[in-house]
Every structure is written in C-alpha cells, then in structure tokens.
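Note that this complex is displayed minus one protein chain, with the remaining chains in position.
Here is chain A:
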Amino acid sequence: MIRFIVRRLLQMVGVVVILSLLVFAWLKALPGGTVSALLGERATPERRAALEKALGLDQPIYVQYWEFVKRAVRGEFGASTGVQPGTDAFDVFLTRFPATIELAVCALVLAIVLGIPLGYLAARRRASLFDNTSIVFSLIGIAVPVFFLAFLLKYWFAVKLQWLPVSGRQDPGIDATRVTGFFVLDGLLTREFDASWDALKHLILPSLALATIPFAVIFRITRASVLEVLDEDYVRTAESKGLTNRIIRGRHVLRNALLPVVTTIGLQTGGLLVGAVLTERVFSWGGLGDALAIAFQRRDYAVLQVCILMAAVTYVVINLLVDIAYAVIDPRVRTR
C-alpha cells in the first residue's frame, strides 16, 4: 500500500512539472509577450529592454523556465495587477482559497450523500415511477447551466421567499473571529455558533447550485453500476448463503458498485472548479472563482498563474486521494 502511494506521488510530480511547462509556455505566448503585457504597447524600446533585463527575459529559455520554477516553488508570482492591485498574488490566492474549498467540499458532499443512495434506490426499483422521475431530474440537473440554476435558486429562495441570504459568505453584521478561513469551521472552533450557523445558511444555495451536475453524474453512474453488480454471480452466491439484506447490500452490492463511482467523483472535482467560477460570480462568494473571473477580465497574469497552477495541484491531489480510496476498496488495485 505504501509503495502504491509513493508510486502515485511520483506520478503526481510528473503531472505538476508538465503543467508548469504549459503555464510557462502560455506566459511566453501572451500577445506581444510579457513586457507588452506589463508596459503596454506604446512603451519605449529602452524601457522594454530594461524590463526585459530586470525580468531575466534576455536569458536562454531554459534558464527562464528554471527561474520561473524556483519562484513558483517559493510562491513568488509577483503582485496582483487587477484583482487586488498591489497585493502579492500568492496572498490573494491564500485568502480566497478557503472560501472556494468550503463551497466545493460542501457541494461535493451534497452530491455524494444524495447521489449514491438515490442511485442505489433507483437501481433497486428499476423502471418504477421513482426510477423514471429520478432519471428525468438528473437529466435536467446536467442540462441546466449552473449559473442559470444559481440565478433561479437565488431569485426563489433568497429574493422571493427570503428564507436564505442573497449573497456573500457571512452577514456583515456578524463580527466573527477568523482562524482557518473556513467560516463554518471557524465558528465551531471559537464557539461562535451563530456565526457558524449564519455561514452555513450562506452556503446552502451556492452549494446546491454547484452540486447539481456532480449529483446528477454520481446518481447515474451509481444507478448503472448497481444494476450491473446486481446481476453478478457473487451477489447470487451471497443470496444463496442466506445473508441479511443489509450485508448483501453493503458488503456485496454497494462495495463493488462504488468502484466506478469513486472514479467519477475524482473526475467531477475538475468540473467543480469550473462551476465554482460561475456560482461564485452569482453569489458574490469572494473565492477563487471570483478572482479568476476578474483576473481574466483585467489580465491579472500573476493571479492567473497562481490560480491555474494551484488548481492543477489541487486536482492532482484529489485524484491521488481518489486513487487511494480506490485501492482501499479494491484489493486488485493494491497488489497490481
């Protein structure tokens, strides 16, 4: 098992190196190059040359890449130019990262705790009214654009019914102490439970909007996978042993059926980051999705670099966790 994890970690390093090359190449390919991007098109040749020297752009390309890697490892991407001008880009990332993670984790948990049981039930009651309705709803979940659903939810539950807050992560009237940047967790740690509760209420609508696509995908994969496993010979063997339904469902059906679902969950986290951009905009969430949208608009290359690289690292880490989960469930992967 340890050898398995070490091997996967090494693969991870490879992935990150390739991604850093891509980001580096992208910076090189910026219209007019980095210097034009920073100084504008009308800068004098002298100023351009000075900046090129200052940035090391007169060096050979592999030296430039090596410098880029060294800076990236130290978290030095320069100052933000558009999102929070003047602030260090990596600090911008750090202050916003917990907001996005809180939202994404909440959405993913929601998608999993709803998607797996409902998918299982739909498979057990195949072709029933429940099964057919769930399939229609999951199709709608995939088909409706995230931002549109976000608007609908916001309009209905926040504006019309006024059950839940319209936007943001915390009511401005609450003066909560910050520990980790995860607002719900902070409230629990500092025993400011009203702050936690308020943060949780703010989380509901955005995470619902963000959860729809992963939910629909997890639901459908679980359903298909359970249907397949129910036909397996080993389920019949389990039945022939007279085992209780609880054991047959948990140990023999679900455990096998979850293998493809775990893979799907890993893949969905990528989509979650994309969805976060749209959802965070609608709910003024103040996370990375927000920052990314603004950075694109205002060509804040420092923040873009950090976000892209860190998104890639996060994605790779999550996939490592998924692989480990897979190995825990499936012994055949472990010994391979």
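Note that in this section a residue touches a chain if its C-beta (ideal position, glycine included) is under 8 Å from a C-beta of that chain, and two chains touch if they have at least 3 such contacts; residues count from 1.
Please note the rule applied: contacts and distances are computed from a predicted model.
Asks: Assign the chain not included in the display its UniProt protein name, restricting the answer to "Sulfur carrier protein", "Peptide/nickel transport system ATP-binding protein", "Amino acid/amide ABC transporter membrane protein 1 (HAAT family)" or "Succinate dehydrogenase flavoprotein subunit".
Replies: For the chain not displayed, UniProt's protein name is "Peptide/nickel transport system ATP-binding protein".
Asks: Touch as defined at the start, partner being the missing chain; which of A:T44, A:Q162 or A:S240 qualifies?
Replies: In the complete complex, the chain left out is touched by residue A:S240.
Asks: Using the definition of touch stated at the top, determine which of A:P60, A:G86, A:G173 or A:P331 touches the missing chain.
Replies: A:P331
Asks: In the whole complex, what residues of chain A lie against the chain that is missing from view?
Replies: 232-234, 236-244, 247, 251-252, 255-256, 259, 329-332, 335
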